[in-house]
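Complex shown without one protein chain; remaining protein chains in place.
Which chain is which? They are A and B, in the order written, and residues in each are numbered from 1.
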Amino acid sequence: MTETTLLTFLQWIDLVGVLFNAVLGAVIGRAARLDVVGLVVLAIMSGLGGGMIRDVMLQSGPPIAITDWRYITAALLGALIVMIVRVEGRLWDRIYPPIDALALGTWAAAGSLKTLEAGFGVLPALMLGTITAVGGGFVRDMVLRRIPGVLGGNTLYATAALAASLVAVGSWYLHVPTIGSIAATAVGAALVLLARWRRLSLPVG
Amino acid sequence: MTETTLLTFLQWIDLVGVLFNAVLGAVIGRAARLDVVGLVVLAIMSGLGGGMIRDVMLQSGPPIAITDWRYITAALLGALIVMIVRVEGRLWDRIYPPIDALALGTWAAAGSLKTLEAGFGVLPALMLGTITAVGGGFVRDMVLRRIPGVLGGNTLYATAALAASLVAVGSWYLHVPTIGSIAATAVGAALVLLARWRRLSLPVG
Partner (left out) sequence: MTETTLLTFLQWIDLVGVLFNAVLGAVIGRAARLDVVGLVVLAIMSGLGGGMIRDVMLQSGPPIAITDWRYITAALLGALIVMIVRVEGRLWDRIYPPIDALALGTWAAAGSLKTLEAGFGVLPALMLGTITAVGGGFVRDMVLRRIPGVLGGNTLYATAALAASLVAVGSWYLHVPTIGSIAATAVGAALVLLARWRRLSLPVG
């Protein structure tokens, strides 16, 4: 694969991540008995929230979520799917975890590389990579009056996002960001799936 | 009326909307037994929150809420009124709904047109028009640990805001934004009042 092909590939995973997290947001919204507008709002927050927070922090232009029409479209599509199809049952339980895990890894890689490319250092890159990956779910949980799962007891999302960001940042300094993005995505996804499978959690602070 | 007169007229509705929503925020704050600082904070969030979120997203300069002194002043005035006058009873029940409805319509129109003028497309315009109109109430509800009314069961605020945004966006592409703003305000306000009157709500998702 050429570098352009790889980047295109990663951007499509990014968008698939938006779609799947939007579906997840809408599913959670339906479980909370929200109306259709509520589903759309939760889908947008879940799918686009993390990237929006990152872009607002970077202040290097409006969020990609509003400048690239594919992002809103993917989020709306996610909500639409949940309204039309009964997204649940065994098929969903099998499809969701790997895509969710891949999206988390890609988002962490994309967020940390975008931060480095905007001229910031390692610490901001790790912070914004992690925020990109977990910010949407954080906001979604807050809106539904839940203590965000990221803060404790869930499947190591934040830890996996931080690990993926570390790999991406390292690869950037080694001048192999494209391969690094894939490695970061793999590391982040593997950690999420491992944590889900083995029910890992961090010690209480 | 000339175009300038119309725009001035719409901006005043915008400010009256800030004032009335600030009053509403402070009234809700008093019901939650907050102290005077709490009232001011809720008044600012209710009156200015939606426009602030929009302006932070657009990244085309600081929020109008902090660059135009009339906005903070209107919000503070709203809080002051609630501290001095007992804002409740039949008069308030008759005055509030139409102004609230007009403000929602104007905010949706202003938000979507501002997004289009900043160079964005239809989807961002609809999204930010709606956020401008309902964002303040959303944040206010979150602060008071309520699931935002917009997400389900309230008087179709988000749907009305989206409809008003659609009218405004359409008018912009037809090169009649001024007339369109008035039409959008009318459509948004009519929907809110109709929903309130007939107790309409959306199906659970």
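Basically, contacts are C-beta pairs under 8 Å (C-beta built on N, C-alpha and C of every residue); 3 or more make two chains touch, one makes a residue touch a chain.
Since we're looking at a predicted model, the values are computed, not measured.
K.L.:
Looking at A:Ile64, A:Met83, A:Met142 or A:Ala186, which makes contact with the chain not pictured?
P.N.:
Of these options, the touching residue for the absent chain is A:Met142.
K.L.:
For chain A, which residues reach the chain that was dropped from this view?
P.N.:
56-60, 118, 120-121, 123-124, 127-128, 142, 145-148, 150-153, 158-159, 201-205
K.L.:
Which positions on chain B touch the chain that was left off?
P.N.:
So the residues of chain B touching the unseen chain are 26, 29-30, 32-39, 41-42, 44, 52, 56, 59, 61-63, 66-67, 69, 72-73, 82-83, 142-145.
The rule is simple: only the chains that are shown with their structure count from here on.
K.L.:
How far is the middle of chain A from the middle of chain B, if each middle is the mean of its Cα atoms, in Å?
P.N.:
31
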